[in-house]
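Input: a single structure, listed below in structure tokens.
With one protein chain held back, the other chains of the complex are shown just where they sit.
Showing chain A:
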Amino acid sequence: MNLRANSARMKGDPRILRSGRGSLGAADRLGRALGWFSIGLGLVQLLAPRQMTRSLGMQGQEGLVRAYGAREVASGVLSLSVDRSMGLQSRLLGDAADVAMLLAALRRDNPKRDNVMLALAMVAGVTVLDVVASQALKARHGRERAQPVPRSVTPHRGDRSGFPQGLARARGAARDFVVPPDFRSSPRPV
């Protein structure tokens, strides 16, 4: 990675010697990994729904599986975007929908019941990861951040008006400023 980054530099520009602490956290990486998983699974469901319906004893429901695949891809794209938390939320909704679909396929007369059980177990496992990622993302990126914030070396003192002589004196204090001709727009009323 750094090799590629360095070879693209202009002559003279600083090159990376060693990579250090970064802005991406474990929660982000897990969220992104789940996003890629969503896209992979979604593409299989979209492109080869028959394989899935056959192995789960759900023949005839290819349309439903395709729709699920489209939803999966959308959640995946969202989980890779900066709106990752929303992506994970939509994955959790998807997990619930997956469980509902599989429970419906868990009929006694389904010869592929064992496969359905296995699939349910897998969905349960992924759901745990989704919950973990979703909570970790909230702790890291939610407005009420649970993780500590780097501490200021020099805390701010003083007022927040920005006007050392007070607001009242500030109003119009720069009326002496002459707006340059190219920044004039409205003709003054005569």
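Assume a residue touches a chain if its C-beta (ideal position, glycine included) is under 8 Å from a C-beta of that chain, and two chains touch if they have at least 3 such contacts; residues count from 1.
Keep this in mind: contacts and distances are computed from a predicted model.
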Checklist entry - The chain that is not shown, which UniProt protein name from "Phosphate transport system permease protein PstA", "Zinc-dependent alcohol dehydrogenase", "Amino acid/amide ABC transporter ATP-binding protein 1 (HAAT family)" or "Dimethyl sulfoxide reductase DmsA" does it carry? => result "Zinc-dependent alcohol dehydrogenase"
Checklist outcome for this item: Filtering A:A26, A:L47, A:A70 or A:L167 for touch with the omitted chain leaves A:L167
Item to check | Residue numbers in chain A that touch the chain omitted from display | outcome: 1-2, 4-6, 8-25, 28, 77-78, 81-83, 140-145, 149-156, 158-165, 167, 170-175, 177, 179-180, 182-186, 188
